[in-house]
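Shown here: the complex without one of its protein chains, the others still in place.
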Amino acid sequence: MNRTSIDEKTTGRVEAFSDGVFAIAITLLILELKVPELNLSEVAHPDALLWEKLRELGPHYLAFLLSFVSILVMWVNHHRIFTIVRKSDDAFLFWNGLVLLCVTVVPFPTELLAHYMTGPGSKVAAAVYSGVALLIALAYTALWQHATRGGRLLTPGYREQEVAELSQQYRHGPLAYLVALGLAFVSSAASIGLCLLLVVVFAFRGLTSGR
Amino acid sequence: MNRTSIDEKTTGRVEAFSDGVFAIAITLLILELKVPELNLSEVAHPDALLWEKLRELGPHYLAFLLSFVSILVMWVNHHRIFTIVRKSDDAFLFWNGLVLLCVTVVPFPTELLAHYMTGPGSKVAAAVYSGVALLIALAYTALWQHATRGGRLLTPGYREQEVAELSQQYRHGPLAYLVALGLAFVSSAASIGLCLLLVVVFAFRGLTSGR
Amino acid sequence: MNRTSIDEKTTGRVEAFSDGVFAIAITLLILELKVPELNLSEVAHPDALLWEKLRELGPHYLAFLLSFVSILVMWVNHHRIFTIVRKSDDAFLFWNGLVLLCVTVVPFPTELLAHYMTGPGSKVAAAVYSGVALLIALAYTALWQHATRGGRLLTPGYREQEVAELSQQYRHGPLAYLVALGLAFVSSAASIGLCLLLVVVFAFRGLTSGR
Partner (left out) sequence: MNRTSIDEKTTGRVEAFSDGVFAIAITLLILELKVPELNLSEVAHPDALLWEKLRELGPHYLAFLLSFVSILVMWVNHHRIFTIVRKSDDAFLFWNGLVLLCVTVVPFPTELLAHYMTGPGSKVAAAVYSGVALLIALAYTALWQHATRGGRLLTPGYREQEVAELSQQYRHGPLAYLVALGLAFVSSAASIGLCLLLVVVFAFRGLTSGR
């Protein structure tokens, strides 16, 4: 077994481990959605009350959706990086570990957002949420820049245009999330709205650029 | 490495990620089954009381079983789609993401059903449960129709009869769950009974059709 | 791609999915171990009190260990079956699903045991625990018998002696757990002790037989 195949196996196991972390983090999000525990036996209109209580969970559904789609988009982009990067080194493992750290953290700001999104404390919740999003964007940028600097970890024969486009994306991401973080101190709705918009943008770019 | 093998690797990682989500969602279901916490030290017949309390969890066992089998059947059908579909594109990833979103949501309506199945609020619980089931059916139908339209993502040499049978199945599924949703407003038992029946039907079709 | 390779891929994905379920179930067990929440600021000997409270979790550690080792041994045996079985059919998938159902259930009887092992209610806890173990043993036996009857799903060139030994093991397993279930109504300690003994026995047989 020569050196190349060991390297590829390494990347393979890093991918598998990362996929596991993404899959678990995305599935754990639902655990924050707690079923309302009501004693309906002496209520005049139990069905109406239960609907009402389920409707009141609205911010929780929204936070769940936002985080689910965010993690999915992160996974798609992670996946995309690993179709271009086929070798691994120490620093790459380190930056990938930082990405995974940020991904596993997501359920915490999500729950914070779900609790405080619609009342007092919403600015703090939006700041923490967009702050974590900023950290994630920085970790991805660091991972990507390390892998591509001088082309050192790229698959031979990679498409230069695709790499250039991704480099641009990873340069702009942190700036955009920095704006979202700043907005949180002015308007939590604007900050969360921008986060939502960015997820949609990255979803489309992650899927369609580089053609 | 040519374009085809990159595509196949892509499908492989989508499968692996999806399998992870299915496996976690199906295993998290047990967390809703809470052990009754009793102080038995001053009870006359502690064993009888504990049996009684365990029996009272009946609806929870039923909801657990229904959801476990549902997710397992979804996995079998997902698996089946991926033996026929070998290529992936943007929209396919999107629809697959929607399927996964629905799968990870399952613990929530399951717990709702377990809590309210047998008393007031049962119609709401049945409506939410069958409504989520309808969404899942729609997501599968969209995934399948996108993959098969014009045969674009199919493995060369796929069996036409199998594809035709699956297309029929995925056309009828949403209609059947729409009926279950409608029934929920009349009789929660009928709605849940139909969901149960459909799971059994899809299990058998998922396993045996296309021979 | 011919039929054989599709079959092998099928088995591969069943293995991967099953591994996921085993890995998650075995890792979720720790969630039942709750850290004692004490307010130590006004306690004379806080360290001594915390040690004491940690010691009182004794039955929880024991139940955790028993279930961890049980699931690990189940995984080793599942793994072993899949080195001999390389083909898959509908009923095999069904029985494998039943095995996975039983595996995911394990955290529930484990927590029941941890709560009631040492006081009143211990017979109920032991009966439920050994009852679930009996169901697991029956599911394994059904899986194995289906796969080996007439050698239909076996890898060509399998070792006959190994299959014969495993068949004997899977015949005796359910009987032994039936005894454990019966013992639960007489002495919970004897029932749990037998479960523990059986795990050790299966661990050794799973590892060393068939050489």
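Going by the order they are written in, the chains are A, B and C; count residues from 1 in each one.
One rule holds for everything that comes next: a contact is a pair of C-beta atoms (placed from the backbone, for glycine too) under 8 Å apart; a residue touches a chain by one contact, two chains touch by 3 or more.
Because the structure is predicted, anything quoted here is derived from the model rather than measured.
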| item | value |
| --- | --- |
| Residue of A:Leu31, A:Leu154 or A:Leu178 touching the missing chain in the full complex | A:Leu31 |
| Options A:Lys53, A:Lys123, A:His146 or A:His172, residue touching the unrepresented chain | A:Lys123 |
| Of A:Leu50, A:Leu112 or A:Leu181, the one touching the omitted chain in the full complex | A:Leu112 |
| Contacts of subunit C with the absent chain, listed as residue ranges | 15-16, 19-20, 22-24, 26-31, 33, 35, 37-38, 40-41, 43, 46-47, 49-51, 54, 65, 68-69, 72, 75-76, 79, 82-83, 155, 157, 207-208 |
| Where the unshown chain meets subunit A, residue by residue | 1, 6, 9-10, 13, 16-17, 20-21, 24-25, 28, 31, 90, 93-94, 97, 100-101, 104-105, 107-108, 111-112, 115-116, 119-121, 123-125, 128 |
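Definition applied: only the chains that are shown with their structure count from here on.
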| item | value |
| --- | --- |
| Equivalent-chain rotation between subunit C and subunit B, CA atoms, steps of 5 degrees | 90 |
| Multi-partner residues of subunit C (at least 2 other chains) | 24 |
